[in-house]
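Complex shown without one protein chain; remaining protein chains in place.
When the chains are written out, they are named A, B and C in that same order, and each has its own residue count from 1.
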């Protein structure tokens, strides 16, 4: 029962890569919010396979249908169910893995946990599951924009293998991200990254990298100590994305080599507001947003599916070899950018609604 | 309402650093488990202030009382409430910070969120809150040991500022960790770390570092996709600990510079079991344990409380200066080791109980 | 965010009466359970409109589709999404109620709560929402049967308006219930009830009654004090069904006029087991099942939709009159029988899985 995320803005995804479809039910969406299929579809299109030469060439349109919760273009306050049908199934591609556990995939662990698995293309462990997240994230972004006029969340590829982009974090906008297929706002680095991915694909191999995400326009006060701290919820959200291995916020692991006198963010008055002069905290202090930019980084491992012959075993305990034949991404990061944004938006939307519950009017408290 | 952690093994902490006390209520503890105050106290003693020359010199005995849920030395299946009274309050130490926001502390954000804060020593944001976590973690460890005979969880300091320990992760035991006050099993590195901390304290400054944690004896099958993946729950658990800035599991951020052909963990038969030949996955694949060692690393920033004069503002928006006078840790890591273990144990215990719900008997499924 | 029910067997329904469809996502279903569309459909057919002369004559096939979570006829442990498309929409039937609040319906309260409502046929407040519950209930029944071989849950109509059935509660079986369209095992009373409903329908009026439900084969030990007591969860489940006004378990309201010496159920040894000699407790003591029959009764009010002219107001605050024109049930009870069973099964399945988490093997505890 781990398929639900969030306390007040509560998202439940469903679906395997092969079968009737994948989707999401969003419970707790405020009523009277204008919401169209197109807004959701445009986010799904950023995640869609086959969108460029460096992604998998599977053809999936991933057209969504809003099954419920929206009436005459507005949310009802009722659950919003969104469905994307599965297409382009080639079960033949997967016959071999019905028996063989793919290294560093979830085949073995699903079998160990459940005693059964849908071996067609990853089943529930397929990245296709993230469709539901992206659809829900589109709704979360919409609500956050209504609640906080300045709100924006922008994720981008910051590193692919050894290629590190040079990005002005505080200036980058979605249009800068979307201007190339790599979703890296550093054009020169993006070109190198594309070349590297094509080379690696040619070698039947795969690579990983880092996605950075910056969130602006979040007011001070979001996050719920002590366990639902903003960074804790973000960490969980990010590590729940397939292929992630690490998360850091603000100074992150670099903080471990700094002194307090360097790392601390002094407060100052700026524009009539209490502001942090530096932002090693990454916009969060004590688990609560402080009004500064929130930024964090997510480590993605290289795609587990590779063309090389690999040593593995069968479900009947025989030693064997396996080489992937399915169509796959040599590097998931360009398509994972909207997933990172979606999960970030889910966390922030949930925390924004939770904060509303204890605060009566904007800026005042329940008793005032 | 973010003070509860876990789904089936559900822990709620309470208490501020100054006030009646701090503690925890554990709901969902299985019945008939032998449990003594001493088992809990011994873990609390590892976290206690004043335990060595490199920690804060505050004298807090932190004696716990089990208020409920245990009868004649055994758990009842009822909530276990554990209370530790506050002592050694010197409110005078905190008068200054009633008005001044300490940089990189939670003073400002608590004020922004709640419109009120207990300014005595950090209030709810104090690391003293982790007492409840450590107490609950002691119970979780006990249950895990009963469920899985080989279970052990060992955290240790792997890095302090620039000093990196050299540790054989797969061999390290709790006794190796406890043999020095730094809780670093590399004796030579530990000495250097102690010196560095003493030096930094002398300079009125602070430093951070990395705690690594290894978990052994976890069977394949723990973790609940897609949101409550084992690494997702661990990431949340770790980022909910005060002063943490990052989390990585297995290969972590290093994975971003590896190729799939290097990173993948081939399966092989070993000792009659399906085993991974390498362990870049860190014991988790697709969010579910695979039976290998689980290991992860947590980044701690330098303590925010330092003796230097720092620029800040008052709650009435005046620019001012602040230098800490309270007794504090120049480096939190030695005392954070049991906290990391506790949070890790909470995650694993919760997931172990969740797995029991869907599996009938050890090794078999509900329908068998 | 009130559309999810259960802790471990967690059911989320979605959908309005008009729109894409209604359905359910079941999270936490154990893996490897054989499950077919037919099993779910047969329960839905018991709830379906137009099934007999005393129900609404709307023609809705209510054919379900399993979108996910089942593979080659077995559950995967992944979320099971089930969808039933909406059909036979006659929006013209509902134009009038777009403006007028129907007395004792949810039109006004939905408007008050959300500021918007889908006025087509009740929207989310439509009894059509119970399709998702019945589908999930079919899965819950299946699991309960696997866990407890003797498990059975049988609901039936015990009273319609002034006609009270005479039923041997401990003997009644599903086949006795299904032998007439009223779903009342007392054939003579059933005939009277049918006549009464037809008469009332002819008068443009409606009536209510009582559904009783008996559950057998539940072992001692289900139910989680102190808030998730078995009777508390059942009460919530039943009062969440549209048109319900009351719940009683065991002796119920009659207990208020009994003395302790009459009401107490003495224990005795019977068949080698500790058994209650009488069953005023209704199979539950202290919130936990005691192994005896669980039985409870649910009060249903008369259908709010009637053909009479009724006084009401419009959304623009004008006094007006309203008489229903849509096709509706003059008495909901015959079709509510499977809904009561479904909600009862959801509670018991959830509690059965929760109990498994703390008990290792059948009959033994975690430490044995």
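In this text, a residue touches a chain if its C-beta (ideal position, glycine included) is under 8 Å from a C-beta of that chain, and two chains touch if they have at least 3 such contacts.
The model shown is predicted, which means the values in this text are computed figures rather than measured ones.
The chain not shown here is touched by just one of C:98, C:181 or C:299, and that residue is C:299. Contact with the omitted chain, checked across C:232, C:294 or C:336, is made by C:232.
The chain that is not drawn here is touched, among residues A:147, A:160 or A:184, by A:147.
Residues 1-4, 7-10, 12-16, 19-23, 25, 27-28, 31-32, 65-69, 71, 74-81, 83, 113-118, 123-124 are the ones on chain B that touch the missing chain.
Mapped onto chain C, the interface with the missing chain covers residues 1-5, 7, 13, 101, 103-106, 108-110, 112-115, 124-125, 129, 159, 161-162, 200, 205-210, 220-229, 231-240, 242, 244-253, 255-269, 274, 276-277, 280-282, 284-291, 299-306, 308, 310-313, 317, 319, 354-355, 358, 365. Panel shows chain A; residues 7-8, 28, 30-34, 77-78, 143, 146-147, 225, 353-354, 356-362, 365-368 of it touch the chain omitted from the view.
We take it that only the chains that are shown with their structure count from here on.
The most centrally placed chain, judged by C-alpha centroids, is A.
Distances between chain centres, each the mean of the C-alpha atoms, put B farthest from chain C.
Superposition of chain A on chain C using C-alpha atoms only gives a rotation of 180 degrees, nearest 5. Here chain B and chain C face each other with the same set of residues for the most part; over half of the interface numbers are shared between them. Rounded to whole angstrom, the centroid-to-centroid distance between chain A and chain C, based on C-alpha atoms, equals 38 Å.
If you average the CA atoms of chain B and of chain C, the two centres end up 45 Å from each other.
Within chain A, contacts with two or more other chains are made by residues 1-4, 7, 13, 113-115, 124.
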